[in-house]
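With one protein chain removed, the remaining protein chains of the complex are shown where they sit.
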Amino acid sequence: MAGTTHLFIPGPTNIPENVRQSMNLAMEDMRAPDFPEFTLPLFEDLKKVFSLTDGRVFLFPSSGTGAWEAAITNVLSPGDRVLISRFGQFSHLWVDMCERLGLDVDVIDVPWGEGVPVREYAKRLAADTEGKIKAVFACHNETATGVCSDIAEIRAVLDEAYHPALLFVDGVSSVASVDFRMDEWGVDLAVSGSQKGFMLPAGLGILAVSQKALDASKFSQYRKCYFDFADMIATNDQGYFPYTPATQLLRGLRTSLDTLFAEGLGNVYARHNHIAEGVRQAVQGWGLELCAADPKWYSDTVSAICVPDGFDSANVVKTAYHRYQLSLGVGLSKVAGKVFRIGHLGSTNEVMVLAAIAGAEMAMRDVGIPIEAGSGVAAAQEFYRLNNRIELARAS
Amino acid sequence: MAGTTHLFIPGPTNIPENVRQSMNLAMEDMRAPDFPEFTLPLFEDLKKVFSLTDGRVFLFPSSGTGAWEAAITNVLSPGDRVLISRFGQFSHLWVDMCERLGLDVDVIDVPWGEGVPVREYAKRLAADTEGKIKAVFACHNETATGVCSDIAEIRAVLDEAYHPALLFVDGVSSVASVDFRMDEWGVDLAVSGSQKGFMLPAGLGILAVSQKALDASKFSQYRKCYFDFADMIATNDQGYFPYTPATQLLRGLRTSLDTLFAEGLGNVYARHNHIAEGVRQAVQGWGLELCAADPKWYSDTVSAICVPDGFDSANVVKTAYHRYQLSLGVGLSKVAGKVFRIGHLGSTNEVMVLAAIAGAEMAMRDVGIPIEAGSGVAAAQEFYRLNNRIELARAS
Amino acid sequence: MAGTTHLFIPGPTNIPENVRQSMNLAMEDMRAPDFPEFTLPLFEDLKKVFSLTDGRVFLFPSSGTGAWEAAITNVLSPGDRVLISRFGQFSHLWVDMCERLGLDVDVIDVPWGEGVPVREYAKRLAADTEGKIKAVFACHNETATGVCSDIAEIRAVLDEAYHPALLFVDGVSSVASVDFRMDEWGVDLAVSGSQKGFMLPAGLGILAVSQKALDASKFSQYRKCYFDFADMIATNDQGYFPYTPATQLLRGLRTSLDTLFAEGLGNVYARHNHIAEGVRQAVQGWGLELCAADPKWYSDTVSAICVPDGFDSANVVKTAYHRYQLSLGVGLSKVAGKVFRIGHLGSTNEVMVLAAIAGAEMAMRDVGIPIEAGSGVAAAQEFYRLNNRIELARAS
Partner (left out) sequence: MAGTTHLFIPGPTNIPENVRQSMNLAMEDMRAPDFPEFTLPLFEDLKKVFSLTDGRVFLFPSSGTGAWEAAITNVLSPGDRVLISRFGQFSHLWVDMCERLGLDVDVIDVPWGEGVPVREYAKRLAADTEGKIKAVFACHNETATGVCSDIAEIRAVLDEAYHPALLFVDGVSSVASVDFRMDEWGVDLAVSGSQKGFMLPAGLGILAVSQKALDASKFSQYRKCYFDFADMIATNDQGYFPYTPATQLLRGLRTSLDTLFAEGLGNVYARHNHIAEGVRQAVQGWGLELCAADPKWYSDTVSAICVPDGFDSANVVKTAYHRYQLSLGVGLSKVAGKVFRIGHLGSTNEVMVLAAIAGAEMAMRDVGIPIEAGSGVAAAQEFYRLNNRIELARAS
């Protein structure tokens, strides 16, 4: 197959050239005397992406799922009651993990396409006068449905209820791509991974933890070793790790952070919104609908697009892959066959995403979906043209 | 700037991943005892791309321009009469080189947009009863205007005239992308470079030479050293070079050849035609015209697209670059301001080219050219969909 | 600092050029339809390195420590009695993990420098007439002391006692470097990692599991999710993973396996023995002693070298690092200050190791250790010269 395979799944994302260069390296000694000169600033800078002042970050050789497990097993204990909602494959998997790890899980099921049911959270928190709920879980960006929830609202209901529960947030497909404010929103544990907004290969579980959660971790009854905060803290404080870290990814992370800061986190978020809006215009141009049920849920990192009844979205994805070397995201679980997804996070730009839109358009027409050739592309183009960020940058 | 800078100039072209990997290497000893085990098959395999059986290839650390100079200075002598035509910036530069190197240059000027004037060549060859013309020059693919000429026809007129002149062909932007048959067409010197169809960085001048030209080289009166065939032959025959070769590019060339052969040269040519035809459909969709004056001249490696009167194509290119991170080819010399170019050679596929078309579309609309948004993309998409090569592959 | 930093710690090891090239890649879709065409043969080929016929391998995004935890939490249950021995930092950490994970740990402490106390294992297994011991743990190669134990002997004592306990082996610094025969030795769980004999960056926990252990895993009472075999099996059987795998490392592993097989596993082991023996000759040349108390314990992947009384081995390591850009392994825990280590596993050759020996020699002299300049190098050189494997290869 000639040319590039076009990658528009919602992670792993496309690696920028400089990050790729930085990971083309010889191995190094993770116990070298000067290794801390590299790691200590890395930890501090990583916190900035979470807007976290106190607390700390953990970098596990793992996927984001590992970071989820680390969050739970370090701060909670078996039998602890947690409040969580389910509205997509990834919030579903989180519920599943909570249950398998023996938590007492209060799940609120919400139609897929909606986000965190804040009012229902409010009710249950208000009703929990005995403070049995130890933690409230929120999936910031549900990757399966392209739904982004408002974490600040969740903090608000916690505060309104004067509820002391910890706030766990799944930021795997949001952190470093959309605004994330741990301090301001009172997030206690924020889970992420390397292969999304951080623009790295998969393999680093990234976890940011508030001081409150660190304090709570001392009372956890979970048995654990690999993901144990205490081991990490004892060694990280010296600039080292309790076992061999994934130094290649750490070096890549350094470049990734430098790249994010050079663009400016605010600009990174604005770019994601801009790129995403073009995709949404394309969907409108096609006359199709997003899985996200309301504009307030629209995700700036991934769009799940509903195919019309009678069509199988899996065919769109397969056709795109086999005929056009274009990787789109499949519909997962409840929305299998119903949606396909375009990931538009990380290192992207307008023309990249127009390629994805053009390819999706062809694949949809190939499988018989009645959309007009060029309709999505044209809509996105016009949006991008009229809202070009270069001009805005010049004006400012 | 986030994301990829989209490169759609007619060379350097996009490097495939495996070629890029193969050039990520440590340096090596170009006098190592086993170096010939690498180079000797490389020379032989490279000849296949030119469809050259006898004769030999030369690999100079140089650009294609260097290979041009090597061709002239090794086989001709100052004062030799050569027949050449000029219909674009690169054929112009070749004429210029001929003149500066002291040849007696019989130039035929042809409107830019046309190709080699075969009938005029025939006339002049017929008139040259004394055989003063030592060489006939033909630019196979004029990169500035997107015009591809028929080399077989030139051979035919040479044969018809029973003329013994050598046939020099500039194949810089054709070899390895469009059919090239040195043996069959009786080409004596074919010039190419690494950064086009060979999908490598610039830095290798590639020259294929017939046995007839090698014989002629013994009588050349040019003073030369760096580009001297004799030095190359003496060392190449042993698998070595007269001076330090660009081993990184040679290793890349090995992978490039393997990649071309794995796809099959016939398939490579068919793919280039397919990709190019989509671009031409886009131009038609826009209601614009190619610089190439007739379909018989259409180039499968680069399209030079005329902007309507009153618009400056340089603005299209600048806008594409600054606003959309898209590198298009500018109009050069006589067609400066009048055309912009989309390079579609090397490692490309449909979605890649659709990205370029979409970006060009935006840039044209930005500068006020009255084309419809999505019109070019839609035309190309429909062509690609209905002529998808994957389906053809399955059917066969 | 100019030039290479010389890496001679016992992992991460030096990455071969072809493996490095293979990891210089764009990201890919781990749910692509053709992804299983890559992963399924990878799983099968990986089993060959363990000499495992039935059973299966697991590839976790983790360090080797994660693979340890996976081994325990999938196959055992809290409160299970296990027999284990401790004679170095890594066997110590394994004991620590067993205790923290709630196993009933029967630890045999052995002087550091010795290996698995097989006779003592035999006694305790014989005494365990009720079959309370669910698993026997053995650290194949203790990386801290350079001690390699004989796993076949442990199998023998298990068989002699007709004891059904599972056999867990830590092969982190042995697998792919020294002979390892899971089938023949009846190993049930063999733990390894990417950054040693597999010559990859850290980040892949590699675990090979016998069918007997897989069967046992169905009854494990541990709560787990990230490391759960069942999730892995369900997806691996289809060629996929339960969460985003570290595709970059998987691609590297493919090349690593190809490289190991091209050399031949037997030749890889012979090379490691050859290289190691040269290091041991150097130690003798210096008049120093290995931490390994007896030749039968000598490790072919790492040598822990005792500095004379009155000297601090940490100074040797620091001096080597700061003055000579040479990373040696420090002495850990009980042998801190007493030994330094030369890692000689993975992609090494004689001249590489001579560099390490020469550098260690300088560092030792710098800190005042009374060894003769060149003495270790000369001893190793003569061994390498007289036992050159190239000659042997030609003779065979």
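Things to note:
Note that the chains are named A, B and C in the order they appear, and that numbering of residues resets to 1 at the start of each chain.
Basically, a contact is a pair of C-beta atoms (placed from the backbone, for glycine too) under 8 Å apart; a residue touches a chain by one contact, two chains touch by 3 or more.
Please read these numbers as outputs of a predicted model, since none were measured by experiment.
Partner chains of the missing chain, restricted to those shown and counted over the full complex, are A, B, C. Among B:78, B:117, B:308 or B:337, the one in contact with the hidden chain is B:78.
Checked against the full complex, the one of A:21, A:77, A:284 or A:387 touching the unshown chain is A:21. Take chain C: the residues that touch the chain left off the picture are 1-4, 6, 14, 16, 24, 263, 268, 271, 322-326, 347-352, 354-356, 358-359, 361-362, 365-366, 372-375, 377-379, 381-382, 384-385, 388, 390-391.
If you put the missing chain back, the residues of chain A touching it would be 17, 20-22, 24-26.
Residues 4-5, 7, 9, 11-15, 20, 23-24, 26-33, 60-66, 68-69, 78, 96-97, 100-102, 193, 195, 201-203, 205, 222-228, 242-249, 318, 321-322, 327, 329-330 of chain B touch the missing chain (whole complex, contact as defined above).
FYI, only the chains that are shown with their structure count from here on.
The minimum number of touch steps linking chain B to chain C comes to 1. Nearest to the global CA centroid, when each chain is reduced to the mean of its CA atoms, is chain A. Summarising the inter-chain layout, the chain whose CA centre lies farthest from the centre of chain C is B. Two copies of one chain, chain A and chain C, touch each other, and the residues they use overlap strongly: the shared fraction of interface numbers exceeds half. Summary of the copy comparison: rotating chain A onto chain B for the best CA superposition needs 180 degrees, to the nearest 5. Annotation: 45 Å between the Cα-based centres of chain A and chain B.
In whole angstrom, the spacing between the mean C-alpha positions of chain A and chain C is 35. For chain B, the set of residues touching two or more other chains reads 24.
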